[in-house]
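Other chains dropped; remaining ones untouched in position.
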C-alpha cells in the first residue's frame, strides 16, 4: 500500500511520518507541495512542522499549495487523509475539517508526553484501537487549542466525530478537550498530538502511536 | 506611496488568551483602565500611488481569502494617510 | 557621501578616519596603513575593524588558546581540528560528527527573544557549513537572581527565542543548563550548542580554490542588521553613518534558515560546492576574507550585486552587515546552473557576486570602482595579538583562606528541611517550565534529553550507533579557583556522558568572562585555559573548537568566570544506554567515589550567601578510572541506573532519581550532613540488582574506586536514616519553583 507524505517548506516531521508508515508495513511516498501529482497513493499524511514558518496563521499559507488542490479533490472522493499537528492546521484552513487551531491558552509552546483517549475507531486511521483506549503520545505545538462555534461543536459531538480527547488537565485550552476530529465521512482526520513520535519506546513515550499507521494499512488491505 | 490597512480581530465568541494575558499583566502593573483587552493583527500594505477602488476590492478579497480565517476572525479594510 | 575608492585613498593620504570609533587602537590603524602601503578606504577600514575586533580576531585570547594545540592529546578520532567553523570527529561506521558551542550573550540582554533566537541560528549555520546535517541543539543559560524583576523579562524571552527558532528548524533540544547568580543580572549568558552528522566524505571546508570559480551568495537578503554590533562589544558605539536608521538588533527568520538548511544539504549531496562559509559575525567581511585566505588568496567581488533588503545601505555597511540566514559558497561555473535549480526549488535567492582569481588579493568593487584591495590573510588571520597584563585578583587569597561558614545537618528535621530546600532551589529545581517549550522529539532519534545526565541521539537507525553530549560549568568553583574549575567542569561533562554508557571522545567549550582589559579577569581566563588544556591532555580528549566571550559585565562587575564545557561521546548501541534512574523497587543503591568535606562553592553554601573556601582539586586520573568503571559496568549490563552527582550533591542526586519514575529509596548512611551536601567531584550513584553487587565490588576494586552501598530502592518516600520525605512533598518542592517564579 502506498501512503503519501507531503513536504511543505518548513515541514519537520515528514521523515518521522514516513518512518512510521514503513514500520507499519506500508510504503511511504514523498509528495512535494509544489507538485499536484499524488503519485498513485492510496492515503495521504500531512505531517507536523512549521510550514511557512507558521507565519500569519499556522497552515494558512500552505493551504494554497498546488498539492492541496489534489488532496482536497481526493479527500472528496473518499481517500483517507491524516493531518498531524501542522497538518491538522492545514486541513482546517483548507476547510476539509471544521474549526480552527489557535494559540495555546498559556501562550507557550508545549512539548510533553500526553495521555489521550481514542473516542472513535470508525475512521480508517483509528480502526485498530478499541474505543476509549488510552495511549500516551507526544504533544508539541504552540497553536493547538481547538476552537469552533457552539453549533459546530455540538455537531462534532453528536456525530461522533471527536476521535481523540486529552486525558487530565487541558494542555492547550481546546474545547471539550478535543485532540482530534474527523470530517463527516470519517476519511479525513486531524490530530494535534504526534503518533509518529510514539512508534518505539526507545525514541518516544510508547509504541502506541503506531496504531494510527497500522489502522490505515488494515483499512486498505482487505 | 499610500497605505491600505487590514485589521483582523478574533470574533468576540472566540477565546483570546493573548488578550487575556495582556489584561492581567496590565492589572499587575497597576493599570486599571481596561474592562477587557483583545489582541488582533494589523497588516499595513503599501501600494503604489493613491489606492484605487479596484485595488481596495482586491485587498478585501485577499483579506477574506488569506489574511483572515472566517471561522474565527473578522476583518476591516481601510485606507490610511 | 562620496565613494571612498582605492584611488581616492591613494590620492588623499591625510584624510581623517574614524578608526577609534570603530574600535581600532591607533597602533592597529597604523598597522593597517603599513600592510596596505596607504591609508585604508572606508570599506577596508570597516573590514579590518570588524575582523580585528575581539569577537572575530581573538586578539586577547589567542596567546592562551594556543595551549589547546600545544597540549593536544593524540587523537585518532579528530578529523578537523580547531580553526574551521567547527571541529569534526570520527565516530565510526563512516560517520563523522561536528559540534560546537557559541555565545550570544549581549544581544540576548538587549532583546531576549531575538538575541537567543539568532544565537541558535548562528551556531546551526556553523554546523551546516561543515557539510553536516544538524541533528540537535543544547542551551546552557545563566541569569541574574531568579526572583529579580528583570529576570522575569529576560528568562522567558530567551527561552521562547531558543524554542521559537530551534523548534521551527526541526532540531530536538536535548539538554542545557539554567543557573542563576546576581553577577549575570545585567549580562545573561546564552550559549548554544549544535551537533551535526555527516559521512567522512562529506566534510566541507571554508576555502576558495580554483581560478574562475564563482563566489555565490545565497539565502536572505542583506539588511542593516547588527552593523558594528561585533566590534561595538569591544568599543564605543558605532556612529550612525547611513541615511536611514539602522536596526539595533538582528531579527531571525527561522523559516528561511530551515529552507536554507534543506537547500544546502541538497547542494552538498550533489557535490556542487568547493568551499563554503556561513555569514555570521562580521558578515561578508568575514566570509570573503576567510574563504579567500583559506584558498590561494585571490578573489574579486562586485559588492553592488549583493541583493539588499534596504537599498540605502552603503558599501561599508554591506560589508559589515550581520543579517541572518545567509551563506557564501565557491562553485565551479559548470555546476552553477544546477546550483541555481536547487535554490529555485527551495525558493532561496541566490546571486553570483564574484570569482576566484589567480592573484593573492581580495578585490571588491562597487559599480565598477575598486573600493577594497587587501591581502585577505591580513584581514582574516593576521590581526593583532595581545599578551594582556594579568594578575591574580586580591579576592582569591581572601576567599580561599576563609572557612565555609554554613550549618551542617544533624537531626532528621534538619535533613528534611535541607533536602526540600535544595530540591526547590532555583539552580536545582525541576526545569520542565523551560524544557517543555522545546521540541525534543522531532527527527525521531532522540534517545534521551532533559532531565537525563546527558542528551543522546541515534545517528544510524540500522546499527543503533549514537552520540551523547553534556555541557557543564561550575562558576562557583571557577571563581574560587579557575584552574581547577575548568578541569572539574570537563570532568563533570565527561562523567555525564559515561553514566549513560557512552565513551567520551571530544570537547568543545565556550569561555564566558568579563573584560580582558582587567588583569584579574585576564588571569581567571588564562588559568581556565591552562586548566582546560591540561585537563584535556590528562583525559586524552581533543578540543575541537569553541568560543570566547569577553566583556560580560555590568558596569565594573564582571560575571563569575564561566567556562561552559561540552563533551561528546559515542555509544555503539543506543538501546543499551543506562538511564539516570530506576523504576523498580528492590535494587541496591551504591555510591561510587570518595566524599570529602567539599562544601566550598557548593549549592548549599550558595544558598547561605557563602562563596568562600577552596575548590576541590580535580583528580582526573581518578575521574578516568571512574569513567572506565562505568563503561565496563555498562558493557557487563550491571547497572539498572546511574546518575552523576554534582551541584547539590547526594541530596539533589537522590531527589532527581526518586522523582524520575516515582520510586522511592531507603538510604542509611553515616555522617549524613556532609554526605548529603558535599559536592566532591567524581561521584556517581548507581542502582543495580542485588545479585550484581559482587560484580560491582570487583570492578570497583579493579579500578580503585570507592564503592559503598548506601541504600535500596522502593516505597513512596525518600527515607534518609530517620528522616522520611514523602515523594509528593518532595515533588511539590522540586516542581513548583519555576511556575511560581515565571508563571
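Just so it is clear, A, B and C label the chains in written order, and each chain counts residues from 1 on its own.
The working rule: a contact is a pair of C-beta atoms (placed from the backbone, for glycine too) under 8 Å apart; a residue touches a chain by one contact, two chains touch by 3 or more.
Predicted model only: the values in this text are computed from it and were never measured.
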Stoichiometry of the whole complex? A x1, B x2, C x1
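What we mean here is this: only the chains that are shown with their structure count from here on.
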Measure off the straight-line distance from the CA centroid of subunit B to the CA centroid of subunit C, and report it in whole Å. 41
In whole angstrom, the CA-centroid distance of subunit A from subunit C equals 36
Distance between chain centroids, defined by C-alpha means - subunit A, subunit B (Å): 29
Mind listing the subunit A positions that touch subunit C in their complex? 9-10, 12-13, 15-16, 19, 34, 49-50, 52-55, 108-112, 138, 140, 142, 194, 196-197, 202-204
In their shared complex, at which residues does subunit C touch subunit A? 160, 163-164, 167-170, 253-256, 258-259, 345-347, 432, 435-447, 458, 461, 574-575
With touch defined as at the start, can you tell me which subunit A residues reach subunit B in the complex? 56-57, 60-61, 64, 92-93, 98-100, 102-107, 145, 147-149, 173
